[in-house]
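The structure under discussion is supplied below as structure tokens; questions concerning it will follow.
Missing here: one protein chain of the complex. Every other protein chain is in place.
Chain naming follows the written order as A and B, and within any one chain the residues start at number 1.
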Amino acid sequence: MPSRWKDLLPGLLLLTMVAVLFAVTLQFDTVPAAFAQGMQSAAMPQLILVLITILTIVMIYQGHGHEEDKKAPMTWRFWATAAVLLSAAFLFKWLGITLTTALTCFALPLLWGERRITRVAIYSIATPLCIYLLFTHALQLRLPQGVLSPWLT
Amino acid sequence: MEPILTGLGILTDPVAIAVILLGTVVGVLVGALPGLSSSMAVALLLPFTIYLDPIPAISMLAALYCAGTFGGSITAILINAPGAPPAAATAFDGFPMAQKGEAGRALGMAAVSSVIGGILSLVVMVLAAPALARIAHSFGPPEYFALAIFGLSMLASISGKSPVKNLIGGALGLLIATVGVDLTTGVERFTFGVPQLYEGISFIPILIGLFAVAELLSQADVVDRAMDRIALKAIKLPSRDDFKRVWKTILRSSGIGTFIGILPAEGSTMAAMIGYNEARRWSKHGDKFGTGEIEGIAGPEAANNAATGGSMVPTLALGIPGSATAAVILGGLQIHGIRPGSYLFENQPELLYSIFAAMLVANLVFLVFGLVGARLFSRISLIPRTFLWPTVFALCVVGAYGVNQSLVDVTIMLITGFIGFWLKRYGFGAAPIIMGVVLGSLVENSLAQSLIIFDQDASRFLERPIALGFFLLAFLSIFAKPISNGLKGLKRRRAVNGGHS
Partner (left out) sequence: MRLLMKRGHALACVTTAILSASTALAADFPSDPIEIAVHTSPGGGTDTTARMVALVTQEQLDSNVFVQNRKGGGGSVAMSYLSEQPADGYTVMAVTPTHLFTMMRGNAPLSIDDIQGVARATDDPIIVMVRGDSDYQTLDQLIEAGQQGTIKWGGTQIGGVDHIAAMSFANAADMTVSYVPFDSGAEFAAALSRGDIDAAGLNISETRDQIEAGEFRPLAVMADERMSALPDVPTLAENGMDVSFSTVRGYVVLKDTPQDRLKVLEDAMLSGLASDRYQEYLQGIGLDESSIADAEAWDQQLHRMYEAGEKTMTELGLMQ
């Protein structure tokens, strides 16, 4: 990739997204003209998408001849953190919110270099428990508990 | 005079004082937790107020509303996770200040400017509620469309980043707002068969994702670096010089907030964004906004609390809610058999003054709470990152879930978190995206409604003077700077030429 094209990568990704979403708008239902009253449902999203296209092209053009900005390096820690968050997204449904956050509260400090494992263990139990007590018992907001639901209601 | 005294009489009732205090404390707590907003807390408490007399009941809800708006700024400043949508703009400069070790200064400023904004709006409300209600009443779809255009006109300049990137961010925000069933055609858009998207994407998961989750991801890479322990500095409160610097901003934002608050259905979030942008526009340090400028806290905080007072005007005077929380309070009035409207002003003015008194007390209570708390809360920024951020994540999950009690919202929060992180790396800010989401449905719906009302004849916008005024403001907002720069350039050139001849 030419190095003197700043913002080329986000620009191309934005344009791809616009193309995909524009195709989606073509699939929108239409309503009898009597109800649309001048504006079909796809009009506004399509207008916005066209706008994004124009702005993105301007952005890419402005970036021509400039070096890419220096960015903080992405270390393995970032990818590991991202992986923890993503796996949490899939676990919420089965393990419930309290158990899953207990797991993330255990995994993240260790990933981020915390060595005192007993502290982490106590922390990872105490935090979700406090949240559970606060939300479910003080605020009357029931959280989905997945496999723990027979015990935590 | 007599109704005022009767209204203030509420302050001698121990039960009323107790529930107002309770409402304030619950409000600050709920406001501070990401996801749990004051509107939700009011809704959850509503049925239980039936056990109270009407006046203490409504006073408690009003106090909770005031305090909740302030509470949001605490987490916005400390952990970049706005506890409530109106506090989003506070995070732009508040969090950088906390990172510089000035959490106490930021929190103290937030408390003071919130209280001034809140009290000023209450004064305006007591003096001129019926007249203000008439302004609120004259706002129809064409006026809202013009207001939304004015809001959009700020997009390019709302953050110090590249204008074109700000505009792209704003357009992405508008796009997010189109998800769900279209109001004017009833057609589903971008729902991809997920029923939870049918009513649109809620604002709060987006907010938490863009701010807190994106921040968590960037924190993952900085844990290695040494962390400055600037404990003493962290709990220092704002100085006299700080207040000298921001008093104009506070006054301006209080005016903006009161006005935006009065408009039905426009809430504190928009008031705070406009307050922030105007603070930036008029500041000498405008280009440093986003890196931890104290005016960047005073601007939105004074505005969003002024908006809470303002939003009670149409709610009480017209029975038209001025914000989402005011809508729930309206329900509370009805539960107690109180019918808002001109009837209320004529026949039960003492109730009105009780509500004002309660909101006043709430403001004073959280001033104390905020200033004392600022020293306490600012210590949160001293918690080691390895424990702080996992806790933030756990709170975010519960917060995103809590809005609609749906796990889909938690997924939306995570996705926006990743997108927000990536956008930030490439120099896109959160501010324009938030602004786009706030204005999105307003722009589209008010335009569609206006066109039907005008029989598809857009030129009839010219018949509406208020709308014209906002179009003009929008025009000035975009072109005032280029024009004045152009004129200056012209003068300079003339002066140079004159010197030669």
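In this section, contacts are C-beta pairs under 8 Å (C-beta built on N, C-alpha and C of every residue); 3 or more make two chains touch, one makes a residue touch a chain.
Everything quoted here is computed from the prediction, not taken from an experiment.
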item	value
Hidden partner chain, touching residue among B:171, B:320, B:414 or B:438	B:320
Of B:156, B:237 or B:452, the one touching the omitted chain in the full complex	B:452
Footprint left on subunit B by the chain that the document does not show	39-40, 42-44, 46-47, 50, 137-138, 140-141, 181-186, 195-199, 264-265, 318-321, 324, 327-328, 331, 333-339, 341-343, 403-406, 408, 445, 448-449, 452-453
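Following the convention adopted for this analysis, only the chains that are shown with their structure count from here on.
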item	value
Subunit B-touching residues of subunit A, taken from the complex the two chains share	7, 9-10, 14, 21, 24-25, 28-31, 35-42, 44-45, 48-49, 51-52, 55-56, 58-59, 62, 69, 71-75, 77-78, 80-82, 85-86, 88-89, 92-93, 97, 100-101, 104-105, 108-109, 111-114, 123-124, 127-128, 131, 135, 139-144
Parts of subunit B lying in touch with subunit A, wherever the complex brings them together	30, 36, 41, 44, 162, 164-165, 167-168, 171-172, 174-175, 178, 182, 184-190, 213, 216-218, 220-224, 384-387, 389-391, 393-395, 397-398, 401-402, 405, 407, 410-411, 414, 417-418, 422-423, 425-428, 444, 447-448, 451-452, 456
